[in-house]
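For reference, the structure discussed in these notes is given below.
Complex shown without one protein chain; remaining protein chains in place.
Chain lettering (A and B) follows the sequence in which the chains are written, and residue indices restart at 1 in each chain.
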Amino acid sequence: MSTVLLRATDLSRTYGSRRGLFGAVTKVRAVNRVSFSIAAGETLGIVGESGSGKSTMGRMALGLEAPDEGQVRFAGEPMPASGSPAWRAQRARMQMIYQDPLGALDRRLPVIVQVQEPLDIHRIGDQAQRLRLAQEMLARVGLSSEQMTRYPHELSGGQRQRVVLARALMTRPDFLVCDEPVSALDVSIQAQVVNLLVDLQAEFGLAMLFISHDLRVVRQVSNRVAVMYLGDFVEEGDADDLFAAPLHPYTRALVSAAPVTKRSSGQARIVLTGEPPNPADRPGGCSFHPRCPLAIARCKQEAPVLRSVEQGFGRRVACHLVEPSSMPNSKAA
Amino acid sequence: MASTRLTLSGLTVRFDGVTVLHGIDLSIGKGEALGLVGESGSGKSVTWLAALGLLPGKARVSGSARLDDLELVGARPAALDKVRGGRVAMIFQDPTSALNPVLKVGTQIGEALSLHRGLSGRAIKAEAKRLFDLVGIPDAERRLSAYPHEFSGGQNQRVMIAMALAGAPDILVADEPTTALDVTIQAQILDLLNTVRREMGMALVLISHDLGVIAETCDRVAVMYAGRIVEEAPAAELFAAPRHPYAQGLLNSLPPLGGARRKLVSIPGVVPDPRALPKGCAFAPRCTQAAEICREVVPALRNAATDRRVACVFEPVVPAPAPDRELELA
């Protein structure tokens, strides 16, 4: 891709978590030395289960949370300190969309007022212009002029998420972080919003970090995809390619576990044993090894690093069993 | 026993004068796996809660739900209590909040064992342990005296399944059993449901919004929209070639996991408010194929092929294979 818009280097984030009321503080490593870059107009999808650290990563990419280690550079510049004027100016260029649009909207204001608000804050245009721009944007995301004057609770979930999108786009941002933006929506509405998101991304030349547990949705909107497990990137690559031929054992399990309406006889489902990962209790070595059907002795000792593999388009995998140079044995599973 | 069958006919539910379920006709026999798919508000959960008398008091249920010869709608509470958990068990979406937080899981399972199997004391403990082993909870003996908050969501769903199996039911109704769980844990639970169904010869009603989950688990599927069944068909046929425009739209809305990427063919508009259903077919305002007649008449669910029913005026009618499957809608 073309120019790098956002580059994250060795991002780490550790939370202190108390067990019980007076228990000792345990360190929970939510994100573990993760590096990635997103080009202008490109979408990087992040998939992972709960506790994988994907939301923490999204907040760090947006500068809403400072990493303990590592750095995020946006348009070549390091992230300004939170709350500084430079940081506030940058807010206009980066926006966030959450899962729950009702929580992101003010119940007491008609949606048109809220969509206009970013222009008020950043003092763009005069009152009449702001109103007109807000109306245009709401129309663009598919709201009727009658719906624009309604309050959030008078709209459906899908319409609210459209409003949130419109508001996020008002300042013409370059970068959007979406954290499970369609997970709360019904299938038919989800498809509408996903289509809209893809269209808007192309139209506005947005770069996106798209976080979801839903593989289908992630594939639909992303150019590249990274798979997270217990704070690590375990695999990263081209979206179509990664889902068609996953290399990391966890990605394979994840892809095969996704329920499909038509399963061809060849692809049996890999059902992982064991409990979901607990970030407060990271196993040593490869953090996936206790659940990995292929784990060998080395996996318990040594944490694999994310490194490029030959096949695929810029595929990176963190697994001892995937050789960096040779084609991995697809029958291994 | 050998031919246990739960038959719903004309099952209708009203809340405060608003009809949310418009005469459901559906039937499930021994060992079958029936899927109910639809979006929120389609009535897929209400159908089964109504059949088992589990809706809040203000719900007005009419029509019929027969378990063999026993009419469940309007049945005495004592008769219903025997059916619930004993012949028809149910598990729910969020397993952790579906279990009582102040009671040990062993106690909660024991309750079902004493109610439906007449066990007590040591026998309860032994049987509960066997059930825990069956649903794959390790260290069963010790875990029986743990509380729900000490388990993960996936494990709590296993506890729920163990509890449902305690009464050795003929039918298990699973209401979005994996929706609150992560993908890899979802796969474990679906596997478990399949295994216990096979081993115990139990029928399964799986309620889900997830087409993939339904496709992988069920033999037969009913698609619901706005309180009505719009299509019912064997799972393989439905997913290969849906007939009702809503079923088609639902399948097209699902982003593919492989192959070429295409723009999703989404269904325009929103699900109608049950208080203001459109006249005629409830799906007509969103249907790309809708004609004048669709806005006038509610299409009946009719036999469109052997073992297949569709509620669309454009479906050619096929003579009924068996008279008892002929249906009429209010």
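Details
In this text, contacts are C-beta pairs under 8 Å (C-beta built on N, C-alpha and C of every residue); 3 or more make two chains touch, one makes a residue touch a chain.
FYI, contacts and distances are computed from a predicted model.
Think of the chain that is not pictured: of "Sigma-70 family RNA polymerase sigma factor", "Membrane protein", "ABC transporter permease" or "Xanthine dehydrogenase family protein subunit M", UniProt labels it "ABC transporter permease". Residue-wise, the contact with the chain that is not shown comes from B:163, picked out of B:73, B:124, B:137 or B:163. The residue from B:73, B:112, B:264 or B:290 that touches the chain not shown here is B:112. In the complete complex, the hidden chain is touched by one of B:97, B:120 or B:306, namely B:97.
Listed here are the subunit B residues that touch the chain not shown: 49, 52, 54, 77-78, 81-86, 89-90, 92, 94, 97-104, 111-112, 115-116, 147, 149-150, 160, 163, 167.
Methods note: only the chains that are shown with their structure count from here on.
One simple way to say how far apart two chains are is to compare their mean CA positions; for subunit A and subunit B this gives 32 Å. Against subunit B, the residues of subunit A that register as touching in their complex are 49-50, 156, 158-159, 186-192, 194-195, 198, 213, 215-217, 219-220, 240, 243-244, 253-255, 257-263, 269, 271-273, 275-276, 291. Residues 39-40, 152-155, 182-188, 190-191, 209-213, 215-216, 239-240, 249-258, 261, 263-268, 270-271 of subunit B touch subunit A in their complex.
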